[in-house]
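Here's the structure, in structure tokens; my notes come after.
All protein chains but one are shown in place.
Letters A and B mark the chains in the order given here, with residues in each chain numbered from 1 onward.
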Amino acid sequence: MQQGKLCNRIPVETKDKLKEILGDKGGIQYYKEMESLEVDVPALKDLLKRTLKSRLKTWLNSCMRCGLCADSCFLYIANDKDPKQVPSYKIQSTLGELVRRKGEVDTQFMMHCMDVAWAQCTCCNRCTMYCPMGIDTGVMFSYLRGILFSQGFVPWEMKIGSGMHRVYRAQMDITTEDWVDTCEWMEEETEEEWPGLKIPVDKENADIIYTVNAREAKHYPEDLADAAILFHLAGENWTVPSEGWEETSLAMFAGDWEAAKLQVKSVYSAIERLKPKRMVVTECGHAYRATVTEGPYWAGIKSGKPPVDSLHYVEWVAEALRTGKLKIDPAKRIKEPVTFQDSCNYIRNAGLADDARYIMSQIAEDFREMKPNREHNYCCGGGGGLNGIGRYRQERNIGLKVKRDQILETGAKLVISPCHNCWDALRDLEEVYKIGIRWSFLKPILIKMVVVPDHLKLSAE
Amino acid sequence: MRIRVGAALAILLVLFFFSLCLANSKDNGGQGLGGDVIAIDAMLPYGERERPPVLFPHDRHAAYSGETGCLSCHDERSGDGSGISFAFKGRKGLSGNEIRDLYHTECIRCHAEGVATKQPTGPQICGGCHVRDKAVPTSSSYAIDFDDSLHFTHTEKATLDCRACHDLLNGDDSEKSGDSMSPGLSSDNVSHDLCITCHLVDRNHKKPSGPLSCKACHALPAQSLADLNPSKDVARGGEVLFDHDLHEMADISCDVCHHKEPDTRCSECHTDGDSSQGGGISLYAAMHTRNADRSCIGCHDEMGAGDVDDCTGCHAPFRTGNP
Partner (left out) sequence: MYQFITGPLLWLSFSIFFIGCFVHVALYIRGLDFQLDRIAYNTNIVSGVKAALRSIGLWLVPFGTRCWRQNPVYTLIFYLFHVGAVVTPLFLSAHSVILKYRWGIYMPAMPDVVADVLTAGVLVAACGLLLRRMLVPEVRNLTTPRDIGVLFLSVAPFATAFMAYHQIGDVTFWTIAHILSGELFLVAVPFTKLSHIVLFFCSRIQIGMDFGIKRGGVKSSGFPW
């Protein structure tokens, strides 16, 4: 069965392979090879037999095709109500068709499936809330992505992302040394302003183990510094692991379940090694989903829970504000209209809407809800990996219109977004549509307004 | 596979419908329309009916009653051991939905048995019996043509005494036994009780007997109920040619008979019906009661030697044949 040199059914497992595929700028050769990548039908049939169980079968067969999911999909709205963007149609014409044909499909069909699975669904699961039958199209697209990955039909960036996890246990090429260096560097950077601030690496029996998104380590190290400052101010006994610090999972977006398992196991083994009481994960939605919500299942933990109680950053902030570990200076609260971007992954799919509302009530004087909001909020437009795939930039940009209009309607110019994906989407939204908004994580905002306890103040003051 | 199953189901459905259309394109016979139709409206007293009353063709049922005859559907009358109770068997003492259930159980069972034994049988479906919007005249709208020759048949061939019929027909209920009457039904049943019981007893005794089928008696064309009230004034014989002078000469005081006002006729107060007028005494009773001084027979009994038992002493003989 014909396979390409770059585009094939074999996951990237070595640095050399990574370098090779990264060398193909934009995946031009990669996608060309995909056009002649043959489908391994026996393997596909076998995979379906092993993994297509009653829940998915029922979802596919019991879809009443009532179309109630149409209006729930932001991509359907953004594409002027194109019937081809109805969630039910999208899944039935891809996974549904694949199952009906019992896996006997060709390359062209698989490429079509790929284009739908990554460009027409961000796995935000919003349609699930609107389906009388309780069909979760987002979960089905995740499953389809797994099938497509196993056959090599995966966007170039996703192939690389999953390879990164396999090689580095991180979504980017950051080694343990790089990470520890970054921690030390940030400790030094903050030394002057915050005497006594430490970023403790591999401290055992801490109250909190803090895990991050590799982007923070590589591109936004000040985010790590901000996190350290807030822990410092809150007086938390915390640590970061030298290994197993990455909680994101491009492998999940890619449908590479094996790599997803490797990745989350690295975090869990860090927990087992350092025996912290709790885990706090950074302001990232899909990372929380990968490591806290889905991860335990990939790792085969029967209880479905991570080894220790795990909190999203908004949970930790809400708790710190409620218990008084962090105090807001009322004078410094945000005066201008501000809105909050509810992330699908920890609001809709993890129930943290109330914590987010509590935080906003503490830090903002003119908080404006988007419509719809909380669990019903629309995806930012770039979830599920869509932000990072060049091949679908156009589709992504069209999808951003819904979020643009939602924000414009609030009248707010500042959007709080404790999620990397949403944060990126908002940045790109401003770049594409230029509506004059600013966007921010929670950490920089909090640092500007928390009350510094006397004993932590610079003695010079 | 699924598409094939779906297509097969669709084709089956269409086939079923077409075959049904063909199988039922002929008239299904409908109900026996005519003098034997009884409307089973037993649920009438219990509020609004869900379905139209069943129009029950009695003769068609009687024809298939087989060896058990009338007893298939009717209880034997208690007492003299001959004749039947006209109510549907098991019906007495039931009320409301019990009656409905009884009819459903018995009718459906019998109709189903007919199919099982490959006998001609009645409708199987709801609408087969509960026929909607069909103005079918029931047996009571088919009058009985009890003409002179039929009267003659009863008096001469069957040699029935006048009182065999007329006492009962005119409301002397001394002979009515309770169980011969259906509960709560009209006095129409008196004639059913009288005629059918008599015909039935004769037949059971292997004697020549009158007919038992509905249509044999209810033979006149259906008329509206208003037109049906048979005129009792048309005398076709049997009139009493009352000789007033003779009674005056017998030195009977006027007020013995004219006990109200001298000019008041008997029938002004004593009517035919059961009305309370005339002290609840019907005209028939006013004339025939034995233990009353004023009645004809009471007076004659007293004056004559023993009981009057010959009607023709007063009533003119019935004319026979054509006048």
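Rule of thumb we're sticking to: a contact is a pair of C-beta atoms (placed from the backbone, for glycine too) under 8 Å apart; a residue touches a chain by one contact, two chains touch by 3 or more.
Note that this is a predicted model, so its numbers are computed, not measured.
J.: Sort through A:P83, A:G411 or A:P444 and give me the one touching the missing partner chain.
T.: Checking the options A:P83, A:G411 or A:P444, the one contacting the hidden chain is A:P83.
J.: Touching the hidden chain in the complete assembly: which of A:V180, A:L352 or A:M449 does that?
T.: Of these options, the touching residue for the absent chain is A:L352.
J.: Could you tell which one of A:Q92, A:S150, A:S266 or A:Q362 touches the chain left off the display?
T.: A:Q92
J.: For the chain left off this view, which of A:R65, A:K275 or A:K457 is in contact with it?
T.: Checking each option in A:R65, A:K275 or A:K457, the one touching the absent chain turns out to be A:R65.
J.: Residues of chain A in contact with the chain that isn't shown?
T.: Here the touching residues of chain A are 51, 53-55, 57-59, 61-68, 70-72, 76, 81, 83-84, 86, 88-89, 92, 128-136, 293-294, 296-298, 300, 302-305, 315, 348-354, 374-376.
J.: Touching the missing chain, which residues of chain B?
T.: Contact residues on chain B toward the absent chain are 2-3, 5-6, 9-10, 12-13, 16-17, 20-21, 23-24, 28, 50-51, 101, 104-105, 108, 112, 115-116, 123-128, 131-133.
Convention: only the chains that are shown with their structure count from here on.
J.: What is the distance, in whole Å, between the centres of chain A and chain B, each centre taken as the mean of its C-alpha atoms?
T.: Measuring from centre to centre gives 90 Å for this pair.
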